[in-house]
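All protein chains but one are shown in place.
Entry: subunit A
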Amino acid sequence: MATGFDELLDPNGFVPHGVCLLWRPDILALHIASDTLIGLSYFSIPLALLYFVHRRRDLVFGWVALLFAIFIVACGTTHLLAVWTLWNPDYLLEGVVKAITALASLATAATLWWLMPRLLVLPSPKELERTNTALEREIAVRRQAESRYSSFFNNLAEALFIVEVRPDGDFAYEAINPALARATGLNPEQLRGRRVRDALSPEVADAVLGRYSQCRDTGESIDYEEVLSLPVGQRVFHTMLVPMKDANGRVVQLLGSGRDVTERRRLQEEMVQTSKLATLGTLAAGMAHEMSQPLNIIRLWAENILARLRGNALDPDRVDRALTLVIDQTERMARLIDHVRTFGRRDGGSTQVFHPVTCINSAIDLVRHQYALEDIEIVERAASTDLLVDGRPLELEQLILNLFSNARDAILALRGAGRAAGRIMVDVSGEQDGHTMAIQVTDDGGGIDPALLPRIFDPFFTTKEVGQGAGLGLSIGYGIVDRMGGRIDAANVDLEDGHRGLRITIILPSQPASSLDRELSHA
């Protein structure tokens, strides 16, 4: 390409840059190609950056990319201008653009250095990856735990439920587990998220809400037995409630667990029945004796009257007396029959205020004869016979009979070992404080191994052979005394006569004499 000298002369007197390169086509081509490519590439880079920033709105330092874009566009422009100035010596324009580039570069560089500390703390993708794996692992562990807990929740035989305490204090079911659903016949889906009052029948709701409120108000775990009329029928539940609190100590949730003890209760009742059967043997012996007395009197008087009638020695007075006496004796027998009837009753009758001494006497009467035949003497020392207690007389009688039969067993066992024994002492006394009374049954049967002493009130604890003892006597006695608000203890004692034995002490709250009057006036 040829250029005239005029052309060399620009109005400003500059020469095109091509001149410097002596218009050598190879060098020119190299420069043109390189600068054009650089310029075009530089223009495309900010486009890519902007597109990236646009798509990744989560970028922390997006505006830095903008700076880069400006600086690179400016840079690209200088390269394109370098091509232009090969022919057109617009060096001012080029200079201005370079200046802009310089400013942009400077700003970008400064910003970069200024940002450096903050950029350095940005996690690297490697680090991010590591964190991610760690997170994933943790999530997996949590999932596992969660599934383990939910499998606990779903598979435990214990009935579990979670109650939400709403901000207004009301209760709603968050979840109930399948065991609870099975035990109660309630449908978990119908309960979930519903207020207790809407989810259950009114009586059941009343019953459980009382407990939930108690747990919410006290903020303490409670543990109780309840009888509920459920879709599966009337059931007895042993339930435990645990309050869950938020950071402010407000109860926000109740965790509940329940166990259906209906069967156990029934068994316990049956056990009481069984032990009654055991005492029934004693009772039968006592009964046979007691019934034979009035029968004997009736028979003797009937024979007597008959003999006199046949011997013509009968006067009306004697007949009158004999018949009155027969009537009295039949009444005596009727009372005995009543006694046996109540003994067989399941609930033991209602409680009443009564004289324990009467009870003890009738227990003694039942066995005294039988024991006397075995040379076992029952010595009663009742300091005060007017003491009163509250409970079921027949239960107390049963308890005393159980103690006698234990004492007898111990005495016979000791004799079997060749040692003398044969005394049962019954002491009844009022306590100093005036609010309690004590019944003590002491035998000289040798007592019991101190290591076993703490266990003798346990159900089914027995040292007797199979068929000899069920191990129920004392545990049932314990229940009887407990229901009367008293306590029962056992201790080995040394007696004055050098014998050893066991002493059972029963402490019962005693009732004021006025309570008996009240009871009688009610009757």
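Just so it is clear, contacts are C-beta pairs under 8 Å (C-beta built on N, C-alpha and C of every residue); 3 or more make two chains touch, one makes a residue touch a chain; residues count from 1.
The criterion applied here is as follows: contacts and distances are computed from a predicted model.
Asks: Look at the options "Amino acid ABC transporter", "DNA-binding NtrC family response regulator", "Phosphate transport system permease protein PstA" or "Acyl carrier protein" and return the one that UniProt uses as the protein name of the missing chain.
Replies: Looking only at the record, the undisplayed chain corresponds to "DNA-binding NtrC family response regulator".
Asks: Where the complex has a chain not shown, which of A:Thr36, A:Asn154, A:Gln370 or A:Thr463 is the residue touching it?
Replies: Selected residue, touching the omitted chain: A:Gln370.
Asks: From the listed residues A:Ile45, A:Leu295, A:Ala438 or A:Leu453, report the one that touches the chain absent from this view.
Replies: Touches the omitted chain: A:Leu295.
Asks: From the list A:Ala181, A:Leu325, A:Ala413 or A:Ala438, which touches the chain that is not on show?
Replies: A:Leu325
Asks: Take the complete complex as the reference. Which residues in subunit A touch the chain that isn't displayed?
Replies: Interface residues of subunit A facing the absent chain: 285-286, 288-293, 295-301, 303-304, 307-308, 310-311, 313, 325, 329, 368-370, 372-374.
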